[in-house]
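Removed: one protein chain of the complex. Kept in place: all other protein chains.
And now, chain A:
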Amino acid sequence: MDRNRTHRNRKRILAALHFTALFLTMAIICIPGLWIVLNSFRPTVEIMAKPPVWNPSFTLDHYRAMFGGAGEGGVPVFSYFRNSLIISVVSTAIAILIGMSGGYAFARYKFKGKSGYFVGLMLFRAVPGVALSLPLFIVFAKVGLIDTHLGLILVYVAMNVPFTIWLTDGFFRQIPKELHEAAEIDGCTRWQAFWKVEFPVAKSGVASAAIFAFLTSWNEFALASQLTRSVGSKTMPVGLLDFTAEFTINWGGMCALAVLMIIPALILTFLVQKHLIAGLTFGGVKG
């Protein structure tokens, strides 16, 4: 009896510990983001208040100022949003097409020095953005690509292709070869067999690769901050800096722009989160 009870108590304590640890972890993950959202709705006076005000009041001032245009210290958010969207979407689409063809080559063909090519391509992704931005800045200035959409699109395509190859390679490898062979026997060309048979099967992998590419371009800062100059091409991560002055930061406005920046990423990620995890593990473990 007694032993049973101590055993049960121990189990209960362990369960309580487990719950506490989990709760703390989730709190640490969530609070910083929620703090940003909360502060985007608080008046500046309250954010700066000393001693701190703990029951928040609600205001839409920061959003009104942000969307109100470049007038009273506002930031041209619409232009930044449009630039970000154009650059991310176009570069993702191109990177997926190029990366998919590369991934297919790695998954379906045997050739000499294959793993060498593969690691070599990955290494180009590992080049730090800052280190790349120095020469790119000079080269782009000579070619006239500084401060254009095209310039950033090119950069992001090159950044995203290696990782896309990695992910799609893993997915195409999962598809049995017999599938496209059967389609070819039935009279399809290799090209048709790919689009009609293999692509639909690998769709979820391609989707997760696309999300990664999109998030990378959407969030990139190191290169964008050097290669863009004006409202015509600045992306949102660069736009965040507009809220900082020499010694002060407009925290509320910055939080509002941050919220605007997170929303598309959030929606996209939740839409495909199942594929995202499958994509990462397939591509890696069975590679």
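Throughout what follows, contacts are C-beta pairs under 8 Å (C-beta built on N, C-alpha and C of every residue); 3 or more make two chains touch, one makes a residue touch a chain; residues count from 1.
Going forward, contacts and distances are computed from a predicted model.
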Undisplayed chain, where the name is taken from the UniProt record, one of "FAD/NAD(P)-binding oxidoreductase", "Pyruvate dehydrogenase E1 component subunit alpha", "Multicomponent K+:H+ antiporter subunit F" or "Trehalose transport system permease protein SugA": "Trehalose transport system permease protein SugA"
Of A:I13, A:L134 or A:A182, the residue in touch with the unshown chain: A:L134
Among A:I86, A:L154, A:V201 or A:V231, residue touching the chain not depicted: A:L154
Touching residue (missing chain; options A:P76, A:G102 or A:G205): A:G102
For chain A, residues in touch with the removed chain: 18, 21-22, 25-26, 28-33, 35-36, 39, 47-52, 54, 97-99, 101-102, 104-105, 108-109, 111, 117, 119, 121-136, 138-139, 154-155, 157-158, 161-163, 165, 215, 218-222, 226, 237, 240, 249, 251, 254-255, 258, 261-262, 265-266, 269-270, 273, 276-278, 280-281, 284-287
